[in-house]
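Note that this complex is displayed minus one protein chain, with the remaining chains in position.
Read from first to last, the chains carry the letters A and B; within each, the first residue is number 1.
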Amino acid sequence: MKHFEYFSAHSAEEAVALLQKYSPDALPIAGGTELLVRMKQNLIHPKVLVDITHVPEFQGIALTEEGLRIGSLVTHAEVAASPLVRQFAPAVAAASGSVGAVQTRNLGTLGGNLVSCVPSIDSAPALLVLEAQAVVFGVNGRRQFPLTELFVGPRCSSLTPAELLEAVIIPRHNLGKPTCFSKFGRRKALTIALVNAAACVETNPERTHFSQVRLALGAVAPTPIRAYTAEAYLAGRPIAQEVLLEAGRLAAEDAKPIDDFRASAEYRRHLIGVLTRRVIEGALAGMPKV
Amino acid sequence: MERDVIRKVPLVKPGEPGMIVEEAPTEELAGYPSVGRRIPRRDTIFQVLGQLKYINDLSFPGMLYAKVLRSRYAHARILRVDVSKALEVPGVVAAITADDIPVNSFGPSLQDQPVLAKDKVRHMGDGIAAVAAVSEQIAEEALEKIVVEYEPLPVVLDPLEAMREDAPRIHEPRSNIYWEWHIRKGDVEKALAEAHLVVQERYRTQMVEHVSMETHSSIAMWDAGGRLTVWCTVGRITLARTDLARILQVPVSRVRVVSTQLGGNFGGKNEITIEPVLAILAKKTGRPVKGTYSRKEEFIASTTRHPFIMEYTSGVTAEGRIIARKVRLIADGGAYCSWSETTLGKATILSAGPYDIPNIALDGYVVYTNKPMTGAMRGFGAPQVCFAYESHMDTIAHRLGMDPLQIRLLNAYDEGSISATGQILHSVALKKTLLAAAERFGWEVKER
Partner (left out) sequence: MAFTIKVKVNGEWKTADVEPEMTLLELLREQWGLTGTKLGCDEGDCGACTVLFDGKPVNSCLVLAVRADGHEVVTVEGLGTAERPHPLQSAFEQHGAVQCGFCAPGMLISAKALLDANPEPTEQEIREALAGNLCRCTGYTKIVEAVKSAGRAMKSSVK
């Protein structure tokens, strides 16, 4: 790896001040599982790294008035094992548990995964169906916006160079709703998703019809996306195989998959259909018995 | 090594305390300490303690680190190489190019591979220059200062295209077809004309990298008497030794090659790679020089498994007897020969499959392309043809409405069968094996 200057920040203010001071040559580092690989591969050469691992504001998982707050520095292993996340947002825990392997989950952080804005990130779909908010800290203080607005394009986020993702908040009204995450890769572990998906499902009390379904997909468009056409179709429809099939077909239309060395667009469209059914059925299966 | 550790190794009587020696499987073997028993390996204890030294775990005082500049193009003429700026980087001790190499060619069959490319590069793994520095990091930085002027040439990636007369020649003036094998038995054309059914198919396989956990790594050091010692991850030390002696133009007796524990070989470490570069840098600097491949270099600058294109034509009787088989193999040979001749030979010899076929015509070709070298990998071409002839057998069975097992039993080699090359076979247990396997996994022969 090429030489760089290294600073360790001990508060959010210090971190963004350092990033601003050395902009545009500085990058923040947390788990390093993405950044260091790109540096070793000679894809990027930051002159300054600001280590934010010890920034206290970005730590921890807590239930607040607003909802479930997950600090950006919480590792995937911690998200996956958290009793709070497992209780109130099980699909989020499952998604973090599917990232990489044990070693990468112990280093990699939820925030790092999200801000990388790689289309296939596993942490995004489950948070999107729970309508998570992003809390961002910058030199001018905090701002908060829907997580969907973080994703601009492949490896491109809406953060300015001196802004950091502080936390994500899953709003209180969505806590505990039936969700499911599913991922399809070429291997069962340590793999990048060819397609990943999450659903949040609500039904009528008799459990015969969908009342509202939110569906999100990854690795099938320049950013993780919500499948709005499929969602609109499902609202009010009966819970039936042919409805799920049609929803899968519509979800594939919501997406813009590409051919790459991992899979063809055609195969990805097929996978969208399969995973759409799987996550909706998975969320239904997780609901308490009628 | 400490004696007490060696004592753990059971070249001892069965039943001695602390040993993991199982009971002798038969009375006959009771007097033998190791035959037919599971015995832990001698080196395992050192491996699990983390004490066993692989090449990259070794270092010597004053040791330098080498890095090789790889080509930017898959096929190009080299107009100019200038290492002067690299030499100015603090910490860089030496830099070399093709001009520093006494005999700039090597290879196990054809000596068609340069140590460092001189006039042209034939794939992106070709080295052009190398530097030795006090650290790997500095060596890598210095590579960026080396100036190379290229004139890009048309690239040939498809072996079928490379076979055409008008294809760009990768080793001009020679044809891109660099080795052929032809095997004939009986009269295949006549038999095909007489066949009840002729089945024709084409199969392709892909390039495979060995991906040993340990990448290639070597250290070269000269002693005061002008003798070279190379510690390296090469499985064939005598070949490495003679190749090095020839390249460096020193007597074989002056070259010592030490190969210790390898972190995986699978055929990918059967020849020298970076060793001559290290030897020349070590000679130039008077210091030991280490070179370790990055994972990326493993993929682009070491050998891989040949992709094959395999055309099969078989003539069968209505009863399912194969009376003729014609095979045409085209192996994508990459930029250099490496073990292609051996691989193609084995593939061609085995390509008719383990079947008693009276009329056979087998043709194998290996061709240059502007891709990573293809060489030895577990099976030397046998896995590729096995995939093709067994898939082909299934197709034939399907077309005849026969059971896949039955067609194999009908055609399989037996005691005294004569192979495609005329070899009379003995101790043939193929049918017995097929039947035993079918019974074990419950294959039911379906009469159709």
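Here is the rule we go by: a residue touches a chain if its C-beta (ideal position, glycine included) is under 8 Å from a C-beta of that chain, and two chains touch if they have at least 3 such contacts.
Keep in mind it's a predicted model, so treat the numbers as computed, not measured.
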Legend entry - Among B:Leu79, B:Val147, B:Val211 or B:Val252, residue touching the chain not depicted: B:Val211
Legend entry - Touching residue (missing chain; options A:Ile44, A:Ala62 or A:Val102): A:Val102
Legend entry - Interface with the undisplayed chain - residues on chain A: 1-6, 8, 29, 31-33, 36-37, 40-41, 49, 51, 53, 77, 100-104, 106-107, 188-190
Legend entry - chain B residues touching the omitted chain (full complex): 2, 4-5, 20, 38, 40-41, 43-45, 47-54, 56-57, 137, 210-215, 261-266, 292, 294-295
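The definition used in the following text is that only the chains that are shown with their structure count from here on.
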Inset, instruction - Could you grab the centroid distance between chain A and chain B? Build each centroid from C-alpha atoms only and quote it in angstrom. - result: 42
Legend entry - chain B - residues contacting chain A, complex: 137, 141, 296
Inset, instruction - Give every residue of chain A touching chain B within the complex, in rising order. - result: 1-3, 41
